[in-house]
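Here the complex is missing a single protein chain, while all its other protein chains stay put.
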């Protein structure tokens, strides 16, 4: 592992923050181990297990065959038998070959045992596109996982949250799906988002699962998002500020549990909501967020909520098409201006 | 490997217990479901997959296990649960959906979990294998004793999970035994229409692990093969695969018309019912006599009746308890 830094400012990429959280927990708790494809000497295709193999060896950092049904099923069995596995599903798009182990076993064993069997398992998985890998390696599928009861779901937007959420996930007695966006990892070839590489304390800490963060305060509109979308929102907020508008940005951080209170408080203040989601438009996170606000009588909306989400299409390969379809700051700004054409009587 | 007299009587007693339980469930299940078969009605709602005929698989294997050892079973789990020592009262109450059931009625007969004896089962074909492999990995990593046994049907041997799990267990040399209960049927589709492989134990060679076969639903044949495989696992020599020719005396589930069975099959299977056969075997070698048999059967029936009474007299949880226990 990295030597203890004496630097006055120390930043980490999300990849390194995840690895540091895992290493610290592995030092504390011999039950914690990592398994997945290429998590060993390679250090993870997305860098998030870098250094673990060198420190903990092949027994606790286990390269698996390309066999997700078996090793995710095995993680459920190990978790139920007293271990605390961290298992990697390399791309979330691969859930099709192992979803039974995830949603029928991992997510249901606690319920079907009347709470007597715990499944303390972290399923970490990469999400997101933007680098022309097309529709089997670029999806977010946040809604797919958050929809299914029995597992927590988190998606950090920066390295500080990534470390704290990973530590919290490992210590949680429930299964936690840790969804990390490839463009935030700090792997240059995936198009690195600079804003995700932030100062991270060396000492261990947790970020509570189920708490959103207001990452920028404002009063004209709430921009709610998660993971990479938060950075689109922050850029949009800057552009709006230049036009004299003040946008609040809510980083959901956790989809299950969902912090509806923070969201509702924000919208109660701003009266306007735009949800930015790289997952598909329909039946997903954006719809749930809007419903959560619409159901709540405390939010007097000044305009119909908007969403900037991925169109309901498989993710195309050609950069022209893919970039056109992805959410970005300009789309958020355009949605805001569209919204401002509507006036629901602010004085009512 | 030959069982001791004590082991023989243990196996016989648990076969009798399991069978009597199934017979009583069969009667009670139909209450409220005739003449109109409404699956949600009656004291035992839901699907019901009875294990009559498959008892040798359960007792021959579990005779070698302790409560510390792990078993994952199938959607047809009762015989295995009985042999593994699952709390009978809580198990039957769970089958009735009652508050005193293993999970308070959240799981039902296909989702029985008894952590005290490391037993679980799943309603999804082939999906107990991965967790068994993982539990075996857990024991190996923690340096704790114990082996894992995954039961599956012959139909599950065509699932990806079967092949992936055998491969992973083999490459990591884990203390796990895969036990195929070959009853010849996947619901209504016969084995030979599902695979060109006549004996699934041969598939073990594809993963470079031992494959063993037990013919004719033979209790002591199962005992011998399972003893060997489990001993190998305990000694750190890795996984094994056993296929047992067994018989599904009931339909796939209760209410099954079984029109798909060839004429005469059921009668033939009933004539080879493993319980009277084993009883005769024990009488022949003097491990049992008519009096001790009658006592054993009566004790088993009394035990099952007590469990059924316990279930019947238990309350249901309040419906809103459905919202609890989603998370630990």
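Per-chain residue numbering starts at 1, and chain names A and B are given in the order in which the chains are listed.
Convention: contacts are C-beta pairs under 8 Å (C-beta built on N, C-alpha and C of every residue); 3 or more make two chains touch, one makes a residue touch a chain.
Quick note on the criterion: contacts and distances are computed from a predicted model.
Engineer: Tell me the UniProt name of the left-out chain, picking from "Cation acetate symporter", "Biotin-requiring enzyme", "Carbohydrate ABC transporter permease" or "Putative ABC transport system ATP-binding protein".
Structural biologist: So the chain that does not appear here would be "Biotin-requiring enzyme", according to UniProt.
Engineer: With touch as defined up top, name the shown chains that contact the chain not shown.
Structural biologist: Across all of the complex, the chain we cannot see touches A.
Engineer: Quick one: which of A:109, A:139 or A:192 touches the chain that's been left out?
Structural biologist: That would be A:192, which touches the missing chain.
Engineer: Given that one chain is not shown, which residue among A:13, A:49, A:254 or A:270 touches it?
Structural biologist: Considering all chains, including the one not shown, the answer is A:13.
Engineer: When the complex is taken as a whole, what residues of chain A touch the one chain not shown?
Structural biologist: These residues of chain A touch the chain that is not shown: 2-3, 5-13, 16, 47, 50, 186-189, 192, 194, 197.
By definition in this document, only the chains that are shown with their structure count from here on.
Engineer: With chain centres taken as the means of their Cα atoms, state the distance from chain A to chain B in Å.
Structural biologist: 41
Engineer: Okay, in this complex, where on chain A does chain B touch?
Structural biologist: Contacts found on chain A: 31, 33, 59-60, 62, 64-65, 67, 69-83, 85, 97, 100-101, 104-105, 108-120, 149-150, 152, 173-174.
Engineer: Touching residues of chain B toward chain A in the complex: what are they?
Structural biologist: Touching chain A: residues 70, 72, 101-104, 106-107, 111, 113, 115, 118, 120, 122, 124, 127, 129-139, 141-142, 148, 160-161, 164-165, 167-168, 171-172, 324-328 of chain B.
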